[in-house]
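Provided herewith is a single structure, encoded as structure tokens, for subsequent inquiry.
Omission of a single protein chain aside, the complex is shown with its protein chains in their original locations.
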Amino acid sequence: MPDLSFILSHAWLIPALPLASFLLVGLVLRPLHKPLAGAVATAAVFAAAGLSWWLAFDYLHLPKTAGGALPVLVPTSVEWLRFQEGLSVHLGTLLDPISVMLLVVVTTVSALVHLYSTGYLHGEDGYGRYFTFLNLFTFSMLGLVLAPNLVQMYVCWELVGASSFFLIGYYYDRPSAVSASKKAFIVTRFADLGFLLGILVLGYYAFTIHAGMGAAAAGQQALDFAFLTRPDVLSQLQALQGQFLGIGTLTLAAVLIYTGGAGKSAMFPLHIWLPDAMEGPTPVSALIHAATMVVAGVYLVARSFPIFAASAEALQVVMVVGAFTSLFAATIGCTQDDIKRVLAFSTLSQLGYMMFALGVASYEHPLGYTASMFHLFTHAFFKALLFLGAGSVIHAVHTNNIWQMGGLRKYMPITHGLFLLATLAIAGIPPLAGFFSKDEILAAALHSGHTVVFGVGLLVAGMTAFYMFRIYFVTFWGERRLSHLHHQDDHSHDDHSHADPHESPAVMWIPMAVLGLLTIGAGFVPIPEWVRLVPLDGKLPEAHHGVDLAVAIPGTLAGVIGIALAWFFYAGDPQRANSAVLKLGRFYAVIKAKFYFDEIYLFVTKSIIFRLIAGPIAWFDRMVVDGLVNATGWVTRLGGTAVNASQTGQVQTYGSWLMSGVVLAVVVLWATTRQ
Amino acid sequence: MGLASWLILIPFLTALAVLAVPTRRSDLIRWVALVGTAAHLALTSYTTWAFWQEASPDLVAVRTETVSRVYLVERVPWFESLGIDYLVGVDGVSMSMVILTSIIIFTGVLASWNVVHRTKEFFTLLLVLVTGVFGVFLSFDLFLFFMFYEVAVLPMYLLIGVWGTGRKEYSAMKLTLMLMVGSALILVGFLAMYHANGSTTFDLTKLAQAHFETGLQRWVFPLIFIGFGILGAMYPFHTWSPDGHASAPTAVSMLHAGVLMKLGGYGALRIGVYLLPEGAQYWGLFFMAVTTINIVYGSLGAITQKDLKYFTAYSSVSHCGFVLFGVATLNLMGLKGAVLQMFSHGVMTGLFFALIGMVYGRTHTRIIPEMGGLGKVMPWLAACFYIGGMASLGLPGLAGFIAESHIFLGGFFGNSWTNPILSRTLTVLATLSIVVTAVYVLRGLATVFQGPVRDPHHAELTDATLTERLSTGILVATLVVTGMVPGLLIDLIEGTLFPIVNRLQATGMAIPGHS
Amino acid sequence: MVEYLQSLTPDLNTWLMFTSALFALGIYGMLSRRNAVGVLLSLELCLNAGAVNFALFNRFWSPVQVDGAVMSLFVIAIAAAEVVVAMAIFVALFGYRRTVDVTQLNLVRE
Amino acid sequence: MLMLPELLIIATAFAVLLVDLFIAERQRGHLVLLALAGVLAALVALVTITPDTGALFGGRFTMDPLAWWLKLTLLAAAAVTLTLAQPMLATHKQAPTLGAGSEFMTLLLFNLAGMLMLPSTRDLVFFYVALELATIPLFLLTAWRRESLSSEAGLKYVLMGALSSALMLYGLGILYGVGRTMNLDLIGRNLFPSPPVIMAIAMVFAGLGFKLTLVPFHMWAPEVYQGAPTPVTAWLSVASKAAGLSALMLLTYRVFPRLLPQWGLYLALLATVTMTAGNLAAITQTNIKRFMAFSAISQAGYLIMGFLGAGPNGPASMVFYLMVYAVTNLAVFAVIALHHQQTGREDITSYRGLSQTNPILALTMMVGLFGLAGIPPLSGFVGKFFLFSVASKAGYNWLVGIAAVNSTISLYYYLRIIRQMYIEAPDPELPKLTTPRLLGTALAVTTLASVTLGLVPWVFESVRFSAAVWLEAMPK
Partner (left out) sequence: MVGQAVANVLFYLIVAVSLWLAWSVVSSRRILRAAVALMGVLGASAGLYLLLGFPFLAGVQVLVYVGGIVVLLVFAVMLTRSQELLEDHPSDLRHKVAVLAGGAFFGVHLWALRGMPSARAPRVSLPASDTEMLGRALLSTGADGYALPFEVVSLILLAAMIGGIVIARKTQPGQAATTEPVHPLAADAALTAAGSAEQLAESAPAPVSPPVREAAHG
């Protein structure tokens, strides 16, 4: 282990700061002094961001390992929970290219969102509570990123889920927000069940291998990533014959762990909670449901990539689910009216992108791994910017519905400029960040032979551009539409809805500006060169440079076509859009209703689980099981009355009972004592 | 008089002190009770420290022994001719249970600060009940164990009968009778073991060294397990728990769900598995199946409950199912998980019932649909409720997760004499409960604390008073500390469990990976 | 002469059959008579059969001793005591109920 | 002097009879004190002077350690019963509810003398005579009250008692016929389970089962307990049962030492049927004395479990449980007597709210009832535990199970009374109960004993030692 600089050996400081401020703000400052609480929370996260940048800088300057890759360090590791001898959980920090990158992304976006929130939520009564949970979220996200073993990741995973539950449910007097937070927590909890089962399966087999190896695995614990990703362990895992419903054990474990990731990253079957999560305040959506939490699933797959790579079917699942989700979300995205829901579906689609990028990656074609991480890096910035932009628009106009906005170009120049910048980036227009990362993914898909996936990627790129510019044109171009409807995003304090919308205060647009810069700069950060999939033998092949034109041109073209279509329908007179909608008719309504998945889930939980299972069980318990207990009581009482009835009061009946006693005694004695 | 005897004696002396106070001075009575329980809490912490001084040096040696060591032992011969003696001592598992009970009784006294109806008798009976419980956890002589076990069950009848609500007499009677039937089964088991060992001694450690022949173990183990299972709310015999808790006053249901139901798990582990290893192996899988029903059945049953107390009672049925499931797994992690679950669930349910008592004290209704939006009105209680709820659904960082993760791993690792496929499917079914628990916890809490204030005059209710904040605060603190720093409790418990697992191993079957 | 005659009587079992028949009749009487005094009469039968039994065994098994006879004597005395007690209670009860019909006496029952 | 206690009792009986001639009607209450003095003198004599082994009248009257303990219980029970009777006899305050006080006490003392002699008999004649003296006065005492209920109870008791003593006599006759000697030690020499022996045993069990209220022979108990005056009921439930047990132990351990182990199943069945019938019937009772009858029946069921298996633990736990049962039962009867005396009501609901009207009385009643139910830390629990241990050692685990479940059912009906006292509100028109001084002391003594007998190991240990010595001295 090369001697580490201060920050590298004390990486645990980065998550410790938000934790400390969480405790400080939560217990002390919240009831006492609201604005101070906000300030302390924001300062803590900014400090963490600074430390992360410093750590990243030091890390990148570390001497490379023999195979030319950046070293994997586990500077601190404290035993926390000892299940069994070889299976104990150490809390610690693991530094490798993707975790450092994630560290930087999370802390930066979180800091900016904190700053933005001080403005956005100014004067709200739940102000202190908001920042407490935001800090808790940041701590648990950092804990997840730095986790050296599966169990610490699972612990922080759950904490992230819980803090997102409280943040979505911030406006807890609004029933829609309450049910959204419940739905989010329960769906992710269901996915975490898969993750837990994955840990159990993997834990058991890894433990048997670890026990078998004895001295060779002295320092490591069974569930550490370092141990799990060792080549010899992986080969033994692959060799496991155990079949469960026809699926190999390793694949089963990988898929189960993937369900956890899919739940958190809202992949296809478990995506229903993300659109409803928009009920939370917009900065929360920006931080959690755009930049950080939702990418945890992608990070999980990336972190345990060697395990996934060991079983081909698992990666296949990842790829298919990713691709389908991106297409599925993109189609729905084109039809939504609520600006935040459109952005939510766009996030879904981009996450699908990252997932299928990992899906196509393998040791032969490692490009997908790097592309996914690169896209994660860039997407965090411009998606956060989009959300903050939407937030400032909502803040000004007090409604989410894009049809009640219009022509905001004139009133909010800064937001408009930055929003346009971000929309261009997400549409993949060079030279912005989106172009580079999307291009990498498409290249990875093409070169690894997955042409179908490449085609889907291209189509989605076009649709992304289409729906992004759709909301851009509707919101910022055209003439002003009055918002006569009831405020959806109700801010009681500045309720002058009819006055002209004004630009957001400085504390809000400054973080957006910073994100704008990052969106521009992110493309040029040499992530592909730093973040590379290290093959099992540790030797890195020489990296390829420059943009692959064969992929770049079709990608950009798709983007431009998308923009043109959006311009055609929505920039000019609105009639064109309405007529198109009429033509599509029924088909359009189905997509708009998100393929009725919400209704299906509601039906399953409400009628099947509650009315058909829980109700009868409660009834069964009261009637049958309790009935049996009461029945025994009743029978004993019956026995009592029977014995009492034998007391007739007739002396001579008693005499005959006595004589019967004698005769019976003789019979029993004779039966039992005969030699 | 050693430390262990003082631990049993203090609650009894407090009870006598309370009796001495004139009846009308009800506030003085409360203070005497509080001082008594506070003194007990102090003594418990000192004893834990003293126990740790004695026990930590031979933590390593214990890994290979087959008889668990007992510390701070006091032995006074009682009925020599029958081999009965007043044998009291402490070991890891019983120490953790004593800590739990001491916390629960202290917070219980705080939570029943506004009992006005016949206060003196209430506190006397409460303290006698807790003396019985301490007696069970600290005694290592089966006769003494059984004696304190029944002392613990009996005041329950009067406590629920006089101070209860709803169908109090019916549920008090049902509760007492079902628990006594349980103790009847246990009595048969104890006597069978006593005589199989040549009717020389009731001392637990000596009985552990004696090897009972397999046939006897096979029919005595189910008796002991079901006998204790009835108190631990095992599936078919759990019906007393919803009624009993629904009609019991706050402190009583806190004590009962929090501590008395743990007697069941404790007894099943300490006497069932420790003394009858072969019996445990023979019946292991069967009871694992029953307790899985217990877990899933309890949590599903809780979803549609309308009354808060029934809601919590069903949830404790499910959580107690975890305890017995952990005991039935018969390997180190499972047993450790069972003891941890006993501790964490004890604190959780104590917190829940205390809070329900406080909410009921204000809104005078326990029906969930009738309440709404109380989060704004009583933020402290709402926050504690949420922390308790999160702990019960096993959020990491709180005590619930530590115990449940142990039990799931234990269940999944199974043991070499049970069919791995079956034990794993049962464990998977059990893990389903973390989702179902999440559903009913969030659903219940959301209806009560979130959303608009449904009942107008709930709006001007007050938040927690000082005593209430103190009691809930202590319970929440315990949950968080155990969740964050489980090392303390795990080391305490592991010392005792190694010998038990070694005994299971000594009966000729290898546990995978156990060194 | 009397001793000589006794030695010629039939063997023990026939004697015992007689006493047990007497006892059985006594039992029948006690369980079927309606009049309380009738029940007492039957009781005397039983006790008498018991007394004869003792004398019988004494004479057949240990002719020299006289234990059995002593027992018979005491049985007779105790039978007397029982009759006195029973009579007293009947008379008292007759005072209240004006009847000695055993079947009617079942007030103490619910 | 071996016979000192018996002689003292007989002397007191005559003294009471004679003194009554000379004192006025009003001072009838002081007679009780005289009787009590006599009984206590006998008690002191037994404890201090009488050795626990020895023989008189050439072996006819012998003393053995277990008999010593039985006599102690009987004398204690007599003392408490007399205190129970005291408020009922004529005192300067109110008219007696129990006529002919002195004759009542004389008969009681004669009865006591009979019971004291019973365990010391060594031959059939003296055994039968002592047994008769232990039963006949009871017929009279039951019919003592000047009302139809008491006389009817007396009638039923006489008829049933006569039938069972006739059967007993016939059984002893056959025993004499087969054993060919009157001496109890020698009879068992060449007894083997032939038909006549079995018939003799069956009839003996009928006779003694009647006194112990074992199930097929228990029919008389409910009505007699209800009809008889309360002190007599108390005396019946405790002393008569003690006499029955000592007679049964005398015959089974002395005369049939080799056959007893073979009767295990018969005794187990008898115990099961007795306790179950007693418990089940007690559930639906409304009259407190009738309720105590069924409770006594079920306790007899537990009692005879001591006969199972070999070794001194059996008789020891039986005698110990008898002592505990006597003390606890008398405590409960003291409260019942008090309640009946002052309110005239015998139904359970009349005990409503006693915990508020007279908390100490309610507490003693509760301690007594929990003692009967066998709830720790009272000695009832310890006694029952040892009895169950004897049965379990003899291999009758199913019986222990049934007995334990039975004691749970018994807890149910004892709790029904405690519910009346503690949970129901007091009944306004019932007068508040006041505890007279003498009865108060008796209550205190019995309750204290019922708590400490179990906790203090010395009592059971010495009983067990006596049982060991007693069993050694038995003919093999």
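Per-chain numbering from 1; labels A, B, C and D assigned in written order.
Just so it is clear, a contact is a pair of C-beta atoms (placed from the backbone, for glycine too) under 8 Å apart; a residue touches a chain by one contact, two chains touch by 3 or more.
Everything numeric here is computed off the predicted structure, so don't read it as measured data.
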item	value
Chains shown that the absent chain touches, full complex	A, C, D
For chain C, the residues touching the chain missing from this view	2-13, 16-18, 20-38, 40-42, 44-45, 48, 51-52, 55-56, 59-61, 63-67, 69-70, 72-74, 76-85, 87-92, 94-101, 103-104, 106-108, 110
Contact set of chain A toward the excluded chain (per top definition)	648-650, 652-653, 655-656, 659-660, 662-663, 666
Interface residues of chain D (partner: the chain not displayed)	10, 17, 25, 57-61, 95-97, 99-100, 103, 106-107, 110-111, 113-114, 117, 125-126, 129-130, 132-133, 136-137, 139-141, 143-149, 151, 154, 174, 177-178, 194-199, 202, 344-347
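Methods note: only the chains that are shown with their structure count from here on.
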item	value
A-D against A-B, pair bridged by the larger set of C-beta contacts	A-B
Gap in Å, rounded to a whole number, between the CA centres of chain B and chain A	36
Cα-centroid distance, chain A relative to chain C, in whole angstrom	99
Distance between chain centroids, defined by C-alpha means - chain C, chain D (Å)	28
Residue numbers of chain C (touch at least two other chains)	27, 30, 102, 105, 107-109
Residues of chain A whose C-beta touches two or more other chains	647, 649, 651, 655
Contact footprint of chain C on chain D as seen in their complex	123-125, 128-129, 132, 136, 139-140, 143, 147-149, 151-156, 158-159, 162-163, 165-166, 169-170, 173-174, 176-177, 180-182, 223, 226-227, 286-287
Chain D-facing residues of chain B, complex	77-82, 143, 146-148, 150-151, 154, 157-158, 161-162, 169, 173, 176-177, 180-181, 183-185, 187-188, 191-192, 194-195, 199
Of chain C, residues touching chain A in the complex	27, 30-32, 102-103, 105-109
